[in-house]
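Right, subunit A next:
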Amino acid sequence: MDIASFKVIVFIIAALVAVATSVLMVTRKNPVHSALWMIVTFFAVAVIYLLLNAQFIAVAQVMVYAGAIMMLILFVIMLVHMERGEEGEAGKARRSAKTRIAWALLTIVLFVEVLFGALFFRMTGRIGAYPAEMVNKVGNVKTIGSLLYGQYLFPFEIASILLLVGIVGAVVIVKRK
Partner candidate 1 sequence: MNQTFPLLSALIIFPLAGALLVMLLPRRNAFLIKVSALIWTLVEFALSLQLFFTFAENDAGMQFVEQRAWFPELGIDYFLGTDGISMLLVMLTTLITVLCILCSWKAIEDKMKEYYVSFLVLETAMIGALCALDLVLFYIFWELMLVPMYLLIGVWGGPRRIYAAIKFFLFTMVGSVLMLLAILALYFHYGGATGIYTFSLIELYKADIPAIKQYWLFAAFALSFAIKVPMFPFHTWLPDAHTEAPTAGSVILAAVLLKMGVYGFLRFAIPLFPAAVVAATPLISWLAIIGIIYGAVMCIMQTDLKRLIAYSSVSHLGYVMLGIFAFNMQGLEGGIYQMLNHGISTGGLFLIVGMIYERRHTRMIADFGGLSKVMPKLAVFFMIVTLSSIALPGTNGFVGEFLILLGAFKSNMLYGVLAASGVILGAVYMLWMFQRVMFGKITKEENRGLPDLSKREAAILVVVVAFVFLMGLYPGAFLKKMDASAAGYLKVMQAKTAVYTAAGADAARLTAAK
Partner candidate 2 sequence: MADHIWLIPFFPALGFIVNSALGRRTSKSFVSWVACLAIFLSFLVAAAVLWEFLKLPAEARVFERIVYNWIASGELSVNIGFRLDALSVIMCLVVTGVGFLIHVYSVGYMHDDPGVKRFFIYLNLFVFMMLLLVTGNNLLLMFVGWEGVGLCSYLLIGFWYEKDSASDAGKKAFIVNRVGDFGFLIGIFFLFISLGAQGVWTLNFSEIGENAHLLSGGAATIITLLFFVGAVGKSAQIPLHVWLPDAMEGPTPVSSLIHAATMVTAGVYMIARLNFLYSMAPDTMLIVAIIGVLTAFFAASIGFAQYDIKKILAYSTISQLGFMFVAVGVGAYAAGIFHLMTHAFFKGLLFLGAGSVMHAMSGELDLRNMGGLRKKTPVTYWTFFIACLAIAGIPGFSGFFSKDEILWRAFSSAQGHPLIWLLAAVTAGMTAFYMFRLFFGTFHGESRAAEEVKHHIHESPRVMTIPLMILAFLSLVGGYVGIPHILGGDNAIEKFLAPVFGAAAPVAATGNFEIISAAWASAGDAGHDGSLELALMVASVLIALAGIAVAYVLYVKNPGLPGRFAARFARLYHWVHNKYFVDELYDFLFVRGILKAGAFLLKVVDEWIIEGLVNGTADWARRAGDRLRQVETGYVQEYAFGIIVGAVIVVGYLVVLPMF
């Protein structure tokens, strides 16, 4: 088994896992279970990132999403005792199962439309300056780092402000009278 087909097999497995766990995430009644399944999804996606030569992103995915964000979410779920399940009476009465299925189907139409695009995908884009070999030679993290602190310094700085805004926002909301 050469490396390429191995990659494909791993990809297929990771993809299936991602789909399956995300379906589970959506269907679990208990939000804690959902959150846990979601973490699995994130891991699966991180695997795909690795396959796509995006090591830095894969790591960041695990750290930021699976680690930080999901922990935060779980924490909040526990904090406000939302793990009891979600189905309140008001929600039940509101929409019948049929409607919900119809909604889901309509959303799938969107997917079909998007699929349409994916299937007709051709390489029309401009080829960039960072072929895989070059990136691998320099190192993925280093490349991204140099881009972030170089070319994309400005948005990077703004992102810091964004984080500040986020912090202030979260604090204000919680501390407000």
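Quick note on the criterion: a residue touches a chain if its C-beta (ideal position, glycine included) is under 8 Å from a C-beta of that chain, and two chains touch if they have at least 3 such contacts; residues count from 1.
The candidates came about this way: all candidates are chains of the complex that A comes from, given by their letters.
What you see is a predicted model, and the numbers here were worked out from it, not measured in a lab.
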Open item on the list: Sticking to the defined contact criterion, which numbered candidate from 1 or 2 is in contact with subunit A in this complex?
Closed with: 2
Task: For the subunit A and candidate 2 complex, residues of the former touching the latter - done: 94, 103, 106-107, 109-110, 113-114, 116-117
